[in-house]
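Only one protein chain is missing; all other protein chains are in place.
Going by the order they are written in, the chains are A and B; count residues from 1 in each one.
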Amino acid sequence: MRVAVIVFPGSNCDRDVAEAIAQVTGKQPIMVWHRETTFFDVDLVILPGGFAYGDYLRPGAMAARSSVMRHVLDHAKAGGLVLGICNGFQVLTEIGLLPGALLPNAGMKFICKPVKLKVTRTSTPFTGSFTKGQYLDIPVAHHDGNYFAQKDELSRLEDNEQVVFRYENNPNGSINDIAGLSNVSGNVLGMMPHPERAMVHGKTRGDGYKLFNTLMEMIR
Amino acid sequence: MKAIVHVQLKPGVLDPQGQAIAGALASLGYDEVTGARQGKVIELELSGTDHALARERVEAMCGQLLANMVIEQFSVEILD
Partner (left out) sequence: MSDLSTPTPQQIAEHGLSDEEYESLCEQLGREPNLNELGICSVMWSEHCSYKSSRIHLAKFPTTGKRVICGPGENAGIIDIGDGDAVVFKMESHNHPSFIEPYQGAATGVGGIMRDVFTMGARPIALLNALRFGEPDNPKTRSLVAGVVAGIGGYGNCVGVPTVGGEMNFDPGYNGNILVNAMCVGLARADSIFYSAAKGVGNTILYVGARTGRDGIHGATMASAEFDDDTEEKRPRVQVGDPFTEKRLIEACLELMATGNIIAIQDMGAAGLTSSSIEMADKGGVGIEIDLDMVPQREDNMTAYEMMLSESQERMLIILKPGTETQSRQIFTKWELDVDVIGRTTDTGRLVLNHKGETVCNLPIAPLSDLAPKYDRPWKKQEPAPELNAEDLPQRDPVDALCRLMVCPDMASKRWVWEQYDRHVMNDTLADSASSCDGAIVRIHGTDKAVAISSDCTPRYVQADAYRGGKQAVAESWRNLIASGAKPIAITNCLNFGNPEKPEIMGQFVQAVEGMAKACDKLSFPVVSGNVSLYNETNGKAIPPTPTVGGVGIVKALDHVIGFGGAEVGDLLYLVGETSGWLGSSLYAREIEGLSGHMPPPVKLSVEQNNGKFVKKAIQQSLVRAVHDLSDGGLACAAADMALASDVGMVLETHDEMPNHAWLFGEDQARYLLAVPSHKLNQLQRLAYKQHVPFVFAGEVVGDDIKIGAARIKVADLRKKWEGWLVKYMENIHGNAGE
């Protein structure tokens, strides 16, 4: 599996996710600086967590307009896989690859804690080896994870079964408990929880590992 | 020339900061406050003198970057 991790000046989970990928695939992903204008040919593009441009203006707003994103759009439109984690999810909504927007948490505070996620869509390359209704333990760490979509948009994405993960105990006020969302065809996934922080669970493999491993098997 | 852009959450989008402001004002005894919405103001210094053109371009800026049309609305003032 060939993977690219996009690095914005304020990304701070880029190294963590690159190491998670290396752990699963045995291969270092390529790190792509946000100003990159030349094409890179990979199976999966990851938009990592962090504060791409300090979250100034709106989280993800400026990152969505950087030059590398044109390639990410083309890659997604051609059916390539895109995973946006936390800040990456915010970038994906800002650029319109995913519907809706991420608002400040209802409690107006940053939240860093483990959460339980329910898998609600398995027809994506990210979740193909999970079963519907299965629970995953993956932590969140964000200030703006409160997913919002206007009514008709929301019913449309529910009808299309685009919701991939829902919170068991909603930590941030997200509408319909949405924690992770894909596009209709399932090749683009945005999620607030951090799978790269769930690589181990005690002495065994964590659910984040399982998610990346699923991806690798799906592609192979 | 200067443009003043007001960006605000659309009606119906939850605004916890606005709620907190309304709550705090009420607890200070300002009973007349029945609601608050928080937004942001962005001041742009512009070259040129054509107000109509400036407005057109600033509105484009809003659509492209300054506001997220999924959740926000904006208004533009052009000043000399």
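Throughout what follows, contacts are C-beta pairs under 8 Å (C-beta built on N, C-alpha and C of every residue); 3 or more make two chains touch, one makes a residue touch a chain.
Because the structure is a prediction, the values reported are computed rather than measured.
Novice: If I'm reading the header right, one chain is hidden. Which shown chains does it touch across the whole complex?
Specialist: Taking every chain of the complex into account, the missing one touches A.
Novice: Among A:R15, A:K116 or A:R205, which residue is in contact with the omitted chain in the full complex?
Specialist: A:R15
Novice: Provide the residue numbers of subunit A that touch the chain removed from this figure.
Specialist: Interface with the chain not displayed, on the subunit A side: 9-10, 12-13, 15-16, 19, 49-51, 53-56, 109-113, 139, 141, 143, 194, 196-197, 199.
Note that only the chains that are shown with their structure count from here on.
Novice: Where the centres are mean C-alpha positions, what is the separation of subunit A from subunit B, in Å?
Specialist: Whole-Å distance between the two chain centres: 29.
Novice: Mind listing the subunit A positions that touch subunit B in their complex?
Specialist: 57-58, 61-62, 65, 93-94, 99-101, 103-108, 146, 148-150, 173
Novice: Note which residues of subunit B are touching subunit A in the complex, please.
Specialist: Residue positions touching the partner: 12-14, 16-17, 20, 64-66, 68, 70-71.
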